[in-house]
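Shown here: the complex without one of its protein chains, the others still in place.
Right after this comes subunit A.
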Amino acid sequence: MTILVIAEHDNKVLAPATLNTVAAAAKICGEIHVLVAGASVGGVAEAAAKVAGVAKVLVADNAAYAHQLPENVAPLVAALVQEAGAAGYSHILAAATSNGKNILPRVAAALDVDQISEIISVESADTFKRPIYAGNAIATVQSNAAVKVITVRATGFDPVAAEGGSAAVEAVAAAHDAGISSFVGEELAKSDRPELTAAKIVVSGGRGMQNGDNFKHLYALADKLGAAVGASRAAVDAGFVPNDMQVGQTGKIVAPQLYIAVGISGAIQHLAGMKDSKVIVAINKDEEAPIFQLADYGLVADLFEAIPEMAALA
């Protein structure tokens, strides 16, 4: 059995989610290969070769792959699997990031196999668990496909070590350029705080924050705790903060040691993104808010008094 893991990266840095994906691959048992597809990705390939448990790194370095266009990357992955034949790849894994979710279903369709989204555990080489209905049910599914195409929810697996491996690096000569799509530009939010999905502590604000300016109270608390700052959909839709801060079924899925929900009522869709956090704290002035049913520690208080006080004490 050989497992192909598609590396998540921005052409410069190997994203931490790749380490969680390799951890899932290690649970399946088999030789692990990592594909780094991008442009000028020598550094990323080197980093991937050092990841514990990786046997081989395939590097597809071509301008056509620079922006992870699925029209170009999916045929590359499908071709790698088809060329390897029956003795080749039994599993293709990618992190359930926006790139992974964008590319893998296209790979699966090209190979005419089903795809399994956002697994949270590996039961055996063909059986996996995944949440459905916004995390209100956990399905155990079995696939009999020759090649199992899977996205991995990072919070379900502890990352493998980024150092200690010494995989062989091999160039892939393929260049698929469908010519039907192109990258125009991007607008990435800048932040010095830890990345939301990897942070040990997350402080999130909801509609109760009232406006974007009031998020400064959360930033002050977050900086004191070394935490990342998240938001509910209500806060994003109201324009308080950018959409990449959204935690929930349709935003980011987090599972930090400590999640502090401030002015968040706790809709099903929000809970889907954070209910696997180790300790959940709710601060809300509505004592009937559903978030209190989930919280380990609940405080009924006005957030504008409680948050500065907490920042001073923490």
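Just so we're on the same page, a residue touches a chain if its C-beta (ideal position, glycine included) is under 8 Å from a C-beta of that chain, and two chains touch if they have at least 3 such contacts; residues count from 1.
The definition used in the following text is that contacts and distances are computed from a predicted model.
Engineer: Select, from "Amicyanin", "Electron transfer flavoprotein subunit beta", "Cobalt transporter ATP-binding subunit" or "Na(+)/H(+) antiporter subunit B", the UniProt-recorded name of the complex's unshown chain.
Structural biologist: Hidden chain, UniProt protein name: "Electron transfer flavoprotein subunit beta".
Engineer: Hey, which of A:Q82, A:T140, A:S166 or A:N211 is the one touching the hidden chain?
Structural biologist: Considering all chains, including the one not shown, the answer is A:T140.
Engineer: Given the contact definition stated above, which residue among A:Q82, A:T127, A:S166 or A:N211 touches the chain not shown here?
Structural biologist: Checking each option in A:Q82, A:T127, A:S166 or A:N211, the one touching the absent chain turns out to be A:T127.
Engineer: Decide which residue listed in A:R106, A:H176, A:H217 or A:H270 touches the omitted chain of the complex.
Structural biologist: Only one of A:R106, A:H176, A:H217 or A:H270 touches the chain omitted from view, namely A:R106.
Engineer: Residues of subunit A in contact with the chain that isn't shown?
Structural biologist: 67, 69-71, 74, 97-99, 101-106, 108-110, 112-118, 127, 131-145, 178-189, 201, 225, 233, 236-237, 242-244, 249-250, 252, 257-258, 268-269, 275, 278-281, 292, 294-301, 306, 309-310, 313-314
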